[in-house]
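Note that this complex is displayed minus one protein chain, with the remaining chains in position.
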Amino acid sequence: MSDIKKFMFVNRKAPHGTIYALESLEVVLITAAFDQDVSLVFLDDGVYQLKKGQQTKGIATKNFSPAYRALEGYDVEKLYVEKESMEARGLSEEDLLVDVTVLGRAEMGELMDQQDVVLSF
Amino acid sequence: MLHIINKAPLTNCALDSCLRVAQSGDILLIEDAVYAATSGNAFEGKIREALDRFKIYVLMPDLEARGLADRIIEGISPVDYGGFVDLTTTNKNCQSWL
Partner (left out) sequence: MKFGIVVNEGPYQHQASDTAYLFCKAAIEKGHEVWRVFFYHDGVNNASKLTEPPQDDRNIVNRWGKLNEEHGVDLVVCVAAALRRGIKEENLAKGFRISGLGQMVEAGVKTDRLIVFGD
């Protein structure tokens, strides 16, 4: 596959309550391996996926949050968080386990418009 | 961009978030999101405001299934599945707000 497209993954769901966040991460890693231009967006409850200090031992599920830190190793470096979503949840950049670019809602909307493929789970 | 929404506006923030973030384009209401297209619902004010910025469509078979086909807010355009397909082709990209 020689064609490179702009793939955006929009994460709007919190982790753990459902499997969407984990299985979405699996797709992101595969997409990067196909040499596509990958962006990740965290919007609404999706911002909770990036919260530092997640401990899943007590709910007996896999803690996949460290995997977000591994994204860089797959050349997935475009991580965007919407400012309004983050603030509405009482979070700031210091609460997040990876470096992200914080965008206002309008900038986020423009970024979405520029994509070829937008996937959400 | 075509924004596809499938959640009822009073139980889920998908439509609200779309209206907050999206800059322009078309919005298509399907499945439980069709409730947003009906007059008298508490979200109607926001829909009316949004009509100035977006063209809004509703998937009629979904509205008919829910017994509300006669309550479409003025300005919202009804489409069938063929119309849904057309909207995905006339817009250069699309996003499902799941």
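Order as written gives the chain letters A and B; numbering starts at 1 within each chain.
Following the convention adopted for this analysis, a residue touches a chain if its C-beta (ideal position, glycine included) is under 8 Å from a C-beta of that chain, and two chains touch if they have at least 3 such contacts.
Worth saying up front: this structure is predicted, and the values here are computed from it rather than measured.
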Missing-partner contacts on chain B, residue numbers: 4, 6, 30-32, 61, 80-82, 84-86, 88-89, 93-94, 96, 98
Where the missing chain touches chain A, by residue: 1, 3, 5, 7, 19-20, 23, 26-27, 30-31, 33-34, 36, 116-121
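Here is the rule we go by: only the chains that are shown with their structure count from here on.
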Chain A-chain B separation of Cα centroids, rounded to whole Å: 26
Residues on chain B engaged by chain A in the complex (per definition of touch): 1, 13-14, 17, 20-25, 93-98
Contacting residues of chain A [partner chain B, same complex]: 10, 12-13, 43-44, 82, 84-85, 105-106, 108-110, 112-113, 115-118, 120-121
